[in-house]
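Sharing a structure here in structure tokens format.
A single protein chain has been omitted from the complex, and every remaining protein chain is retained in its original position.
Labels run A, B and C following the written order; every chain starts at residue 1.
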Amino acid sequence: MTETAHEPVTTLATPIRLDFDFTPGVAQSRFLKGLAKATFMGQRCSVCGKVYVPSRGSCPTDGVPTTDDVELPNTGVVTTYCVVNVPFAGQSIEIPYICAQILLDGANISFMGLLQEIPTDQIRMGMRVEAVWVDEAELTPSLSSVRYFRPTGEPDAEYDTYKEYL
Amino acid sequence: MSERCAVIGVGQTHHKAKRDDISIAGLVREAAKAALEDAELTWADIDAVVIGKAPDMFEGNMMPEIYLAPALGAVGKPMIRVHTAGSVGGSTSIVAAHLIRSGAHKRVLTVAYEKQSDSDAMWALSVPQPFAAPLLAGAGGYFAPHIRAYMRRSGAPDHIGRMVAVKDRQNAMRNPYAHLHLADISMEMVEESMMLWDPLRYLEACPSSDGAAAMVLAAEDSISGRYPPAWVHGMAMRSEPTMFAGRDQVNPQAGRDCAADVYAQAGVTDPRKDFDVAEVYVPFSWYEPMWLENLGFCDLGDGWKLTESGATAFDGDIPWNTSGGVLSSNPIGASGMLRFLEVAMQVRGQAGEHQVDGARLALGQAYGGGSQFFSMWVVGSEKP
Amino acid sequence: MADNEVLHADHRLEYPYSRSTGPVIGAFLTGLLDGRLLGVEGSNGSVIVPPTEYDPITSEDTGEMVEVGPGGVVETWAFVAHPRPKHPLDRPFAWALIKLDGATTSLLHVVEVDSADGITTGDRVTVRFRLPGERIGAMSDIECFVPESGGEGR
Partner (left out) sequence: MSPARTIRPVSVASFAQARNVRRDDEHNEVEMLMPVVAEVFGNISITKDDVDFICSGSTDYLIGGPFSFVMALDAVGVWPPRSESHVEMDGAWALYEAWTLLQEGEIDAALVYAFGRSSLGDLNEILALQLDPYYEAPLWPDPTSLAALQAQALIDAGKATEADFAAIASRSRKSALENPNAQVAIDIAPEVLLEDPYVVTPLRRHALPPITDAVAAVVLAAGDKAIEWAGRRGRKPVWITGMDHRMETHSLGARDLTVSPSTAKAAEMAGVGGGPVDVAEIHAPFASQEVIVAEALGLGGDTTINPSGGPLAANGVMSAGLIRIGEAAEAIATGRARRAVAHATSGPCLQQNLVCVLEGEA
């Protein structure tokens, strides 16, 4: 009963497009607006004293609001890293490149950043780095304001000083 | 007040990069019907259904229990949908087991799946959101730095990851349901595969699969099936925050606590000796030595030595991932349940070519997110 | 930018999902290409439309495909005076559950009517397919249903 002149249908395209108004909330807005001024704004937990950057508004271990703003310097340490060699959708950087966990000086948590101005085989855990910002006219409330991080040339940090933040 | 609970039926699909022969409902039914057959039951015998999967964006089908209820025999019954990221297949099994242990139901069908080829895993796991960092690393890029940290801490030599990649693919050759069947897998082949996220090579990473897993769980007075039951001796879930100051992502506290909890429930004091087999969520090869330490199979820093010694190989004293593991099949939402299901098969003696002789007590583990969600269970051939 | 101002941004979630249909849904969609409506034999002699691999109540495997329609009866309806952008028609219409001739269950689709007065439960409607060259093997191959009287309304 199913004779047909057509090739049987085996796949169905169902495109889905939904539009949202996104807000990152109070605390992250503060961090993002800091980026637009080429600064890293963190927040300190009033219970444990740890500095979060970026902060999402709560201390993840204490579950209390973080309200104490802390401006952090542009410098920090590479705690660990990987070299990305795989092309994937949405990628805008030429491979291979270094994706590093960066612990800003004075922060208690690292975040992922792009590392440049160093060959991929010379990167080390513990390397001192600094943020390179985009031109002032291009600064926006987004991590895109950080062009990348680069080595400062200072001596590497001792493993013991950052081993808790890998 | 707690009832005993046992696995009395298991089923899974043939896992593939794209199951282009089947609908989403067809995929989950392939696993569920196999589990019912194994338990020698019909849809009508089931009291409740618990379903799990990872983000709904994989299939673009929101809260899919709503659509899938009639495909899984849930009409007129309770149905629950669990989502705990990559650990979800394990958590789903545990939620189902609680329905038995609490006395609420006698026979529960639990199913987990992912039809990730309907979209794209890389997209669905990290949908670009406003203000987020530009996509820097992709999936493996999140885990590779932690692998590097493990290597630094333990002093493990480079070839350990390759050994795991080979071992798990060799095990998969024994498992007809596995996605990858790489007959000629070798250390050289892994080493020659593309370096994706240094230090992680292509063949040290899991595939992206379509697939489903299902189990029938039953109370003590409702046992049936082709094989003896696998009794649940212990089960636990643990979560810790995704990012916090001082978080140890190589050896997460949540994993250690979760293991301690299930071991205490099951009376396990020396996991390497007490377990006959373990099926552990290893999506990247280096997670075997890392989880060996996290799960207490050896001292801190010695995980790689256990792998290197062959202890975790199929013929070793504590075989890990006899099914071929996540490295050989990875339908994300189902991957955790496949771990739990494999150990149930082992202690029921139904694992065929990948059966460990005389397996009596086994550990299944799943983890998810950025290693912050854990679920584990211990099953045995003897009543607890 | 004020210091206490919270940021907002447009966020678009978009993907061109491609679904494998399996044999039963595939047969129905192939039928649409041919301008035919198919159901499937379910439990207890029922005919399920649209067809699924399983009976919607008993969950048992379904059987042979059978042709149904092209006409049917409106079981219930809901009139939309102002269609939303993604709705199947860009002019007023009614959603309806339509029990096609030969079917046991009803199909969700739209009926072309220009006012709520133009549709009543129990009305007979018939399918209007898109032109053969416009069909793609999807639900949208059914442009809509129209009142069997010709759609002039009452």
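We adopt the following convention: contacts are C-beta pairs under 8 Å (C-beta built on N, C-alpha and C of every residue); 3 or more make two chains touch, one makes a residue touch a chain.
Computed from a predicted structure; not experimentally measured.
S.K.: Name every displayed chain that the left-out chain is in contact with.
M.R.: So, spelled out: the chain left out of view touches A, B, C.
S.K.: Could you tell which one of B:T42, B:S224, B:T242 or B:Q350 touches the chain left off the display?
M.R.: Residue touching the absent chain, from the options given: B:T242.
S.K.: Which one, C:E41, C:E75 or C:D114, makes contact with the chain that was left out?
M.R.: Of all options in C:E41, C:E75 or C:D114, contact with the hidden chain holds for C:E75.
S.K.: Could you please point out the chain C residues that touch the chain left off the display?
M.R.: Spelled out for chain C, the touching residues are 6, 8, 11, 13, 17, 19, 21, 25, 48-50, 52, 56-57, 75-81, 84, 86-88, 95-97, 99, 104-110, 116, 121, 138-140.
S.K.: Quickly run down the residues of chain A that touch the omitted chain.
M.R.: Contact residues on chain A toward the absent chain are 12, 14, 16, 18-28, 56-65.
S.K.: Name every residue on chain B in touch with the hidden partner chain.
M.R.: These residues touch the chain not displayed: 1-2, 23-24, 49, 54-57, 59-63, 65-70, 74-85, 91, 94-95, 98-99, 101-104, 124-127, 129, 236-242, 244, 252-254, 257-258, 261, 369, 372-373.
The rule we apply is simple: only the chains that are shown with their structure count from here on.
S.K.: Tell me the shape of the graph of touching chains, choosing from line, ring, star, complete and other.
M.R.: Per interface graph, the chains form a complete graph.
S.K.: Would you mind checking which chain's C-alpha centre is most distant from the centre of chain C?
M.R.: Farthest chain from chain C, going by C-alpha centroids: A.
S.K.: Taking the mean of the C-alpha atoms as each chain's centre, how many Å separate chain A from chain C?
M.R.: A distance of 45 Å separates the two centres.
S.K.: Would you give the residues of chain A that are in contact with at least 2 other chains, written as numbers and ranges?
M.R.: Residue numbers touching two or more other chains: 10-11, 14, 16, 22, 24, 28, 32, 141.
S.K.: Tell me, which residues of chain C touch at least two other chains?
M.R.: 7, 9-11, 13, 15, 17-21, 25
S.K.: For the complex, which residues does chain C have touching chain B?
M.R.: Going by the criterion above, the answer is residues 7, 9-11, 13, 15, 17-22, 24-25, 52-60.
S.K.: With touch defined as at the start, can you tell me which chain C residues reach chain A in the complex?
M.R.: These residues of chain C touch chain A: 1, 3-21, 25-27, 29-31, 33-34, 38, 64-67, 136-138.
S.K.: Can you list the chain B residues touching chain C in their complex?
M.R.: Going by the criterion above, the answer is residues 18-26, 29, 43, 57, 59-60, 70-75, 117-120, 123-124, 127, 129-131.
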